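As you look at this complex, bear in mind that one protein chain is not there, while each of the others sits in place.
We call the chains A, B and C, going by the order they appear; numbering starts again at 1 in every chain.
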Amino acid sequence: MKIELKEISKSFGPVAANTKINLSVSSGEVLGLLGENGAGKTTLMNILTGLYQPDSGQILIRDQERKFYNPRDAIKNGIGMVHQHFMLVPVFSVSENVILGNEPITNVNRINKKEAREEVLKISSKYNLDVDPDELVERLPVGVQQRVEIIKILFREAELLIFDEPTAVLTPQEVLDFFRIVSNLKKSGKAIIFITHKLHEVIQICDRINVLRRGEMVGEANPKKTSNSELAELMVGRSVNLKTKRPKINRGKVLLETKNLQVMSNKKEMGLSNINLKLHENEILGIAGVQGNGQTEFIEALTGLRKISSGEISYFDKRYTNLSPRKIHKMGIKHIPEDRQKQGLINEFSIIENVVLNTYYEDAFSNNISLNWNSAKSEAARVMKQFDVRASSETIPANNLSGGNQQKLVIGREMSRKINLLIASQPTRGVDVGSIEYIHSQIISARNAGIGILLNSTELEEIIALSDRIIVFFEGKIVAELSSNTDPQIIGMAMAGVVN
Amino acid sequence: QVTDLGGVDDKSFNETAWKGVQDAVAKHGIDSKILESKDGTDYEPHLNSMVGAGCDIIVAVGFLMGEATQKAAEANPDSMFTIIDFAYNPTIPNVLGQVFATDQAAFLAGYVSAGVSKTGIVGTFGGINIPPVTGFMDGFAWGVSHYNKVKGKNVQVLGWDPAAKEGLFTNNFDSLDDGRAFAQNLYDEGADIVMPVAGPVGLGSASLADELGSDKLKIIGVDGDWTVTDPARKGVYLTSVMKNMDATTLSVIEMAKSGNFSGGLTVGTLENGGVGIAPYHELSSSVSSDLASEVEALRKGIISGSIKMN
Amino acid sequence: MKNSIKIKQAFSVDRTTFQDIFFIPILAISLAISLGLLLLLLTGESYQTALTALIALFVGSFGSVSALSETLTAATPLIFAALGIAIGFRAGLFNIGAEGQIIVGGLAAVIIGFSVELPLMLHLTLMLSVGAAFGAGYAFISGWLKAFTGAHEVITTIMLNLIAFRLLDFFLRLPFIQKEGRNDPISKSVLDTAELPRLLVLIDPNLRIHAGFLLAILAVILVYWIIFHTTIGFEFRMVGTNLNAAKYAGVNSSLTIVLAMSAAGLCAGLAGASQISGVLGRATSGFSAGIGFDAIAVALLGRAHPIGVLFSGILFGALVAGGREMQVSAGVSLDLITVIQALIIIFVAAPILVKSIFPWFFGKK
Partner (left out) sequence: MRKFALSKQTMNIARTQSSLISGSFLILLAILVFMLFGFGVEGEATFRLSRPSDPYALPNLVLPAESFIGIASLTIAFFGARLIVKAPKEYSVIFAISFFLAIATFLVWATAGKSFSLTGMLQATVVRAVPIALAAMAGIMCERVAVINIGIEGMMLAGAFAGAFFGSIFGSVLGLLIAIAVGGIFGLMLALLVVTFRVDQIIAGVAINILVLGLTSFFTSHLLKKNPHLNDTAVFKSIQIPILADLPIIGPMLFRHNIFVYLAILIVFSTTFYLFKTAYGLRARAVGEHPKAAETLGISVIKTRFINVIIGGMIAGFGGAWFTLGSVGRFDEGMTGGRGFIGLAAMIFGRWHPVGALLAALVFGFADSLQQKLAILRTPIPSEFLAMAPYIVTIIVVAGIVGSARPPQAIGKAYIKEN
């Protein structure tokens, strides 16, 4: 079968997420969809799966026009999608998640649990996606959760499977498994759309590649012939240097040291065990690892957001454990949180208020009782100028800023006051390439200025590009400490817990 | 008229007084206004706006309004007030307090109940622990013990101890459901006659009796004759301890009209008919003729003072 | 129900547009009143009555000096309590417990009022501050439970209200508090030195408006300053809008929650105290008269902004005073006012609804 999108346009208020996009995919082929953050990939797919309605344009299946008013319609037409952020109910079992919405029912709408189990087992053996139907989803590792998502789609007899950045959360090993699954599906005659930022991946498994930029379809490429740099240029619209330059300089004295750090995770399990590391001045220490292997807990522990159950941290040779976030911040340890929306900023607050979010109590802005908004305002103006935060005025609420500018605002706030140590978590997540270059250069120059930097990122490329040294987290432990010019494959292995 | 908590249709307290006003309206074609109090703070502004509305005489219904009425009266010496259930001393020239010796009537009710009760246990409960309420309960309890004395029986009263001034109270005048629950409670403890002294709350008790049947549980009404005011359940009312506020209120209004109103105090008693007990109506069969005549004798005795209630 | 409620989107007046601040409330009010009158007609009242009622509503609230005095008298405790609730909202707390806090505060105040002997100013200050302190203390319980056990303040405050009613009845019977020679729940009367002076004695000693109203206006200014110009106020708003960010920014959220709740209780306590000292002169059971609940509506209508609270407080005061006149001259029951109040809350909280009813007032959206 053949699915076509013709002249699809969609905008959210001012933002034109998609403009006049054409695209087609047919059974037995894998279509790669490339595009930087915010290019419109997810939006386009949400339209194809009936989650959004297009402003204009049409969807053709086997050359007949179809209208999808809700996901139910898309599903009935054999279209299914594995979303960027998994759509699973954590407290439901695997089989409950699979059948949800199309439950096999007996009398009085009663769920037929037995049939449900069997269905799941049947599918998982057919495409060898092995899962336990009765396990609660919240207890499964990400890789397995992804399998559940796939089974969900197959259970609905989808002919077209859409994967939105499926590899972002996987270890290189899991990525290989995933590719194997994809080729199985392809063999069994399914059509597949594969969304990603990662150039080598599309080249590896796609039959055709489409590239989106700022909501427009800017080109088509043939994986056999094209190259990384060519695709990158298509994506960004200008030649980008994929390598950030990092002048050699020798590192200073030890800034931060942890000894046998132990921390509980939210599930009251031991989240971190025996973390030992040293961070020096003039050094960028990269933390590599697949999401959910303890990086978050580690950083929360360092910044006082999470209780340390044993072990110790020393900073400038002074021991500190379980200090309040404020004390730690005062000591010049600044933190760029991994989620700017949830932690770094208060969306409803003005830029001014956000600029003094964690420094309002300092003498510069208050006399311990009342706040001095004027000085806060000028500080805001300064930060916006110095870190090129683009906004109409400092009084607009933060959620009127684009992702990149929000991130620059946070970074500016943290880097523009007394700072010896910067803990940067996902500093470029969901930020356009332009801003990425800028942020990277800021981090490098900070390091050159003598600041020690702890960089946590799930983007291996970023880690390799910036770090002087790399440590790898796996299941709450440091499983490897590597130099920055280690072969990515080895780092990948380590991220999967495989170390020799 | 300014009502107390409980609303004008409480089939009891406020309603009876309001009836008095209505009678006056009917009889003399004067006109009347009413303000219902929702809570303690309403009293004073309500009285004021009544004065503001140019009423000649203002009927304040309820003990709880004593303070407010006093204030209002002193602030407006030239308008006339009458308050039910409150006695000032020293009296105020432009306020006529109406109080009722309800214990006298309740005494009779207690005596009847003791005589009628098969289980030898009778019960009562009140709204809140204030004299106008406990007056009923005192009289009721004394009536029972008088019966025990003369008959050498041992009928118990649940829910009120006149000596300790403690007993069973719903702490509200509007949760009928409590009325039912409290009656059920007393019934479980063996009582087969209950006198609820909590305005409309008593109707809840009545509906229980109605369901159980009057052979299992009988109710004694208060303030008005409930057999008349609540015909739907007339089968369950043994009698009612009446406080004829309508009559007294009417006469006060007439005094005011004919210009011979004077502040002070009137006490409603068995003697002047200000209080009394209602006929046994439906349940007269369960009251033996000699019991009835004993009660009548008691009434005379109390009036003549030959019988001490406690 | 932990981590559930986000009251924020309902109001952050500092950014809402002119339309939202003025049109919505005004439309909401007129809509509510007209619906109220419609209801009146539905129950078979004549247009005549409805009209008289409407007129009475205005005459009784603003029609004369005494009407105005009644309006402001009724507004005073509402403003105090609503300020407290507004502070709570800003900190993401929904304080339904103002009623109980008023009771506790008022009770404490009345005890000071009759038991200690001091010169006027001292006595007043002591009485009011003790009332405030007890209100704060009572609210502290909910705050603490919320911060350290996660018990939802909505449930706990409701329960503490019910408990407060019982406590009041109990205390009013204690020989030390109960008025001599009475055995119904009523306290001794406060001494003259503990009565907030009436403001318009010169015009007519019966005008009940008292110095408490001036205090209320002071409180409005103070609370405005606290919320928008102090560090603690900033912390309140951070915790109320985005708890995670607040924690990240080093705010001690538990402490902040407890403080905010106590501050709310403090205002409510003041409401109770000023009511005792300025209007009632003594405590009876049920002296709180639902002020604490009306105050919720006032705070919502005022969009948790002190200035807004001032005006909506006066509006609700007017409804009370006007409602009384309405019952006297049109025989319409006060409950109609309650209905109107509820409708106002709904319309104010659902601007989309109002906009869809009066599209032409707003640029098409």
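As a working rule, contacts are C-beta pairs under 8 Å (C-beta built on N, C-alpha and C of every residue); 3 or more make two chains touch, one makes a residue touch a chain.
Computed from a predicted structure; not experimentally measured.
S.K.: Which displayed chains does the hidden chain touch?
M.R.: A, B, C
S.K.: Considering the whole complex, which of A:I61, A:I111, A:L323 or A:A364 touches the chain not shown?
M.R.: Looking across A:I61, A:I111, A:L323 or A:A364, the contact with the absent chain belongs to A:I111.
S.K.: Looking at the whole complex, which of C:T73, C:T156, C:S187 or C:Q275 touches the chain that is not displayed?
M.R.: Touching the chain that is not displayed is residue C:T156.
S.K.: For the chain that's not shown, point to the residue among B:S32, B:N185 or B:S286 touching it.
M.R.: Residue touching the absent chain, from the options given: B:N185.
S.K.: Among A:G101, A:G237, A:G252 or A:G434, choose the residue that contacts the chain missing from this document, as touch is defined above.
M.R.: That would be A:G101, which touches the missing chain.
S.K.: Give me the chain C residues in contact with the hidden chain, please.
M.R.: Counting over the whole complex, chain C touches the hidden chain at residues 1-2, 4-7, 9-10, 39-40, 43, 45, 94, 96, 145, 149-152, 154-156, 158-160, 162-163, 166-167, 169-170, 293, 296-297, 300, 332-333, 335-343, 345-346, 349-350, 352-353.
S.K.: For chain A, which residues reach the chain that was dropped from this view?
M.R.: Listed in rising order, the touching residues are 12, 49, 51-53, 70-73, 75, 81, 83, 87-92, 96, 99-103, 105, 108-111, 141, 152, 264, 267-270, 273, 475-476.
S.K.: Residues on chain B that touch the omitted chain in the whole complex?
M.R.: These residues touch the chain not displayed: 7-9, 36, 158-159, 161, 164, 166-169, 171, 174-182, 184-189, 200, 203-204, 207, 211, 232.
Definition applied: only the chains that are shown with their structure count from here on.
S.K.: Cα centroid separation between chain A and chain C, in whole Å?
M.R.: Roughly 47 Å separates the two chain centres.
S.K.: So what's the Cα centroid distance for chain A and chain B, whole Å?
M.R.: Each chain reduced to its C-alpha mean, chain A and chain B end up 76 Å apart.
S.K.: Please set out, as single numbers or ranges, the residues of chain C touching at least two other chains.
M.R.: Residues of chain C touching two or more partner chains: there are none.
S.K.: Residue numbers of chain B touching chain C in their complex, please.
M.R.: Residue list for chain B touching chain C: 5, 33-36, 38-42, 45-46, 48-50, 52-53, 63-64, 67, 75, 128-131, 134, 165, 171.
S.K.: If you look only at chain A, which of its residues touch chain C in the complex?
M.R.: 304-305, 324-327, 329, 335, 337, 342-349, 353, 357-358, 360-361, 366, 368-371, 373, 397
S.K.: Quick check: in the complex, which residue numbers of chain C touch chain B?
M.R.: 66, 70, 166, 169, 173, 183-186, 205-206, 208, 275, 279-280, 282, 284-287, 289-290, 324-325, 327-329, 331, 333-334
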